[in-house]
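Apart from one protein chain that is not included, each protein chain of the complex appears where it belongs.
What follows is chain A.
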Amino acid sequence: MTPVELTVNGREVHLQLDPRTSLLDALREHLKLTGTKKGCDHGQCGACTVIVEGRRINSCLTLAVMHDGEQVTTIEGLGTPEALHPMQKAFVVHDGYQCGYCTPGQICSAVSVLEEIKAGVPSHVTENLDRVAFSEDEVRERMSGNICRCAAYSNIIAAISDVAGESKA
């Protein structure tokens, strides 16, 4: 067992973990924060996306012990049913989900994507590396690691655009 200290959604937690425990299972099985989903456990689907030290990562692809002392934000840290984060609200309004299983990952990714664009981080579809700007294609590209088999894609883009203040409607 290895001691691990994390700050999860602003709360400090101390865990004794089998070093094989993924960050995802530390959250789901040990901290009982089951909002973060396990779709594949192999970095293929994005359902387990959380924000660590300000960057989104697949929490199934990393061991909890590698994040000792770090800040983790999960879907539970963004908002609650009574006080939704604007992105959560936008997903409800635009029906950016169906079964809901990919949704926490989509939302954590979406929040980070807008930050990345703001920070000027380019993507594969960025035409001009000096001018990284919001566009639906930028968002589609950056969100493509988050699979939604229900395929709410069209609605998720609408939700993200809405939060970015770029809504067409």
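Basically, a residue touches a chain if its C-beta (ideal position, glycine included) is under 8 Å from a C-beta of that chain, and two chains touch if they have at least 3 such contacts; residues count from 1.
Note that in this section contacts and distances are computed from a predicted model.
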Per UniProt record, missing subunit out of "Xanthine dehydrogenase family protein molybdopterin-binding subunit", "Tryptophan synthase alpha chain", "Glycolate oxidase" or "Sulfate transport system permease protein CysW" is "Xanthine dehydrogenase family protein molybdopterin-binding subunit"
Among A:T62, A:S112, A:T126 or A:N146, contact with the omitted chain is made only by A:N146
Of A:T21, A:S59 or A:S112, the residue that touches the missing chain is A:T21
Where chain A meets the left-out chain, the residues are 18, 20-21, 25, 28-29, 32-42, 44-45, 47, 74-76, 78-81, 84, 88-89, 91-93, 95, 97-104, 107, 137, 139-141, 143-157
